[in-house]
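Just passing along the structure, written as structure tokens.
Of the protein chains in this complex, all but one are displayed in their positions.
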Amino acid sequence: MLVIGAGGAGLRAAVEALKQDVKVLIVTKSLLGKAHTVMAEGGIAASLGNMDKEDNWKVHFADTYVEGVYLGDWRFSEKLAKDAPARVLELEEYGALFDRNTDGKILQRAFGAHTYRRLCHVGDKTGLELIRTLQDKVIHSNASFLEEIMITKIISDGRKVKGAIGLDLKTGEFYSISAKGIVLASGGLGRIYKVTSNSWESTGDGLSLAFEAGAELMDLEMVQFHPTGMIWPPAIRGLLVTEGVRGDGGLLYNTKGERFMLRYSPQKKELDARDVVARSIYREIMEGRGTEHGGVYLDISYKGAKFILEKLPSMYMQYKEFSGVDITKEKMEVAPTTHYHMGGIKVDAETNQTVVSGLFAAGEAATGLHGANRLGGNSLADLLVFGKRTGEEAAKFVKNAKLSRIDDSEASAEVDRVLSFLQVKDPVNPYEVFEKLRETMSSNVGIWRNEEGLNKALAEIAELKKLGKRVGVSGSTKFNPGLVTALEVQGLLNIAEMLVTAARERKESRGAHYRQDYPDLKKEWRKNIVFTRKEDGSFSMRFDPVPELPPELKALLSKEEQENV
Amino acid sequence: MMENKRRLSFISELVEPNWRFWSLVVILLLSAGALFLYPVSEYQGYVDPFYSPTVLVLPFIALFRLSCYAYRKDYHRHVFRHPMACLNDERMDSSKRKYTGETGFFALNNFHRYFFYIGLAILPFFYYDFYTSLVYESGFFIFRVGSILLLVNALLLTLWTISCHAFRHLIGGSVDCYSCLSHGSGVKKLFNGQSLLNRYHEQFAFVSLLVVVAVDLYIRALMAGWPVDFTFFKIAI
Partner (left out) sequence: MSDKVTISIKRSDPSKGEAPHFVDYEVPTQEGMVVLDAVHYIENNIDPTLSVRWNCKAARCGSCSAEVNGLPRLMCKTRVDKMGSKISIEPMRAYPVVKDLVTNVSHNWEIAKRIPPFTPKPGLPKPWKMAAIDITRSKEFRTCIECFLCQDVCHVIREHESNYLGPKHMVKVAALDMHPLDSIDRAGFLHTDGGVGFCNITKCCQNVCPEGIHITDNAIIPEKERVVNEFYDPIGILLHRRKKK
């Protein structure tokens, strides 16, 4: 079994498969333990009810489903809500050390749009602890792992996977990896935007790998903008300011000193869902009540230095080091930043398998759980719950599958494709194409979207695709960042085209997708936009209705909410 | 390339306060010489700290100092040059010299806690010396500059002793589950408090030794007839 990606989902899947005595190989584009999961700060959402006894999986389900604006698949959200507590306790038994409450149980903090205090956390470094714990499990197991391998192609016959071809960045050599089953846990595509909290790897590789192999992509237009990212100095623009700041009492102000969230969301205030808070902040800035750097103020200083240093040490460090701001005394300047991709690879709700037999996906790369908006803390819960399920299902699959080896001709064709980037005459700089793509995505497909901007973006992407054909770099295959970017850009241009197409198609506003020209939620648009690859490599689009809620789950929603489904 | 190396050595000098260690060595050699050639045990009620309670304990105190984590750092770096400084392996030859760390002879440093016990036992004598300096003229209570010096000396030695890493282990550092103990939260508080002092252990080690030498010099100055002492008040009791 091949696991692509060593983030939370990939490692959790590996750990589970190892329990079933399956031979596991983990490959990662960066080093083990560096995955984007380490950036997750706030916590893992699980209805343990340690702080609020009233909490249970039903409330967690309803929160997740409703805040996903009825676009998610209930089968995922039900599993998430039911399994999360067991997964958290299991992680603790693997060695993770969560913050404690006075009863000695796991401390849970409040978070945006969660009805109860639900996020199990380790200060503001929960993701780091999650990764370290799973990483340790893998190191002390007999799993093999290969670091700094970029998978450039998944080989399949369109119905069944055979394996993958990877480039070893350290040596510049290629690997041909034949596998009975593949778990794609390659994360999101935040770097397609200019201002993002995402790290180097988040270039949507998994999405294009899966698409090229024959899998379907869904909900691509649903990109989450985190309400609070750093904005000054420019070099660190986009860096995440954890929702934990607001969870622990942080308040938002505009330059007039007005606590504007009282106006936009009188009930949930700063702790409304991310799409609501992000849009509110964006509106304040667009309407001229923002700071000179284009942000609003976030204030936690009134809580006192001791509280802040204990609860939010990384935030303190981050502002101190990069901006020279002491958040125990001063306000932070924040603005929305690209954070998460709700869309991704369409998988079966029971097995997490794609339409390609033997190809599984989990974590941010997969889709269906979060709908149109993800709740904070649900991503780490997603990694654990569906990482485990996928590992289990993939292992089961692998045990009954036959290995079909990758043909030499298939392997050498892919090697030639990669090498061709080194032989382009009069090449276009891949960074230039990448930067232009990010530029157009940020200015046209951001928080506020409209027909005109989206059309413009599509036209520009078409131009860039032409330019992309001439991309080339000098040097060798060995640790050549230019070559890596060239490969990433090829996939990203395709994904971007589908993403923008879906955004133009969806003529309504739902969750993270906000259309200035169609500002209302429309019931008839309660359907998922799915992309399939055609023979010639282009895509076709179809609209799938969202699976109907069974009555017992529907009963968990309020009267008002039920009318939307 | 050259410029880079120069900058590197400059940084190393800044990072490693070499001068601090060697000046200390010079001072100690001078006072050892003075101690041997011109012994002074007591003058006008001031007991020389080198003699408290008796010069015979000095070897043990020396071992306490020598096995202290702060001094170990200093002599491993500056005497044995492992490393000379944190960053400069290409300037120095330490990779070519045999290195056993604290596995060979220096494994003896592991007995630090026993020297700590001796150090702790001697501490009260310094306070006693302070007390005797106050009442050395029978029938009077007398408060002079020298007494303040003796008190400062006693306090600094106390701070250095109780900020010791071995002590830290003994009063709670070895515990993994505080709440499993009957007075666990008290132990944790004690440990946390000691940890605050422990952070300044190196500084206490350095300053306390300087003050011992300074008090010794002060008493010698008095003997030489220097008019440095001052009496704040003297009352009959």
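By written order: A and B. Residues from 1 in each chain.
Basically, a residue touches a chain if its C-beta (ideal position, glycine included) is under 8 Å from a C-beta of that chain, and two chains touch if they have at least 3 such contacts.
These numbers come from a predicted model, not from an experiment.
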Touch criterion as defined above, residue of A:A110, A:L239 or A:L271 at the omitted chain: A:L239
Option touching the unshown chain, where A:E201, A:E333 or A:E364 are the choices: A:E201
Among A:E54, A:D103 or A:E563, residue touching the chain not depicted: A:D103
Among A:N56, A:S178, A:T255 or A:S314, residue touching the chain not depicted: A:S314
In subunit B, positions touching the absent partner: 1, 3-4, 7-8, 11, 15, 69, 72-73, 76-77, 82-83, 86-87, 89, 94-95, 99-103, 106-107, 110-114, 165-166, 168-169, 173-174, 176-180, 184-185, 188, 198-199
Positions on subunit A contacted by the hidden chain, ascending: 30-34, 36, 38-39, 48, 89, 92-95, 97, 99-106, 122-123, 125, 128-129, 132, 136-137, 139-140, 147, 170-172, 199-201, 232-236, 239-240, 313-314, 317-318, 321-323, 429-431, 435, 473-476, 478-482, 485
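Criterion: only the chains that are shown with their structure count from here on.
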CA centroid of subunit A to CA centroid of subunit B, Å: 56
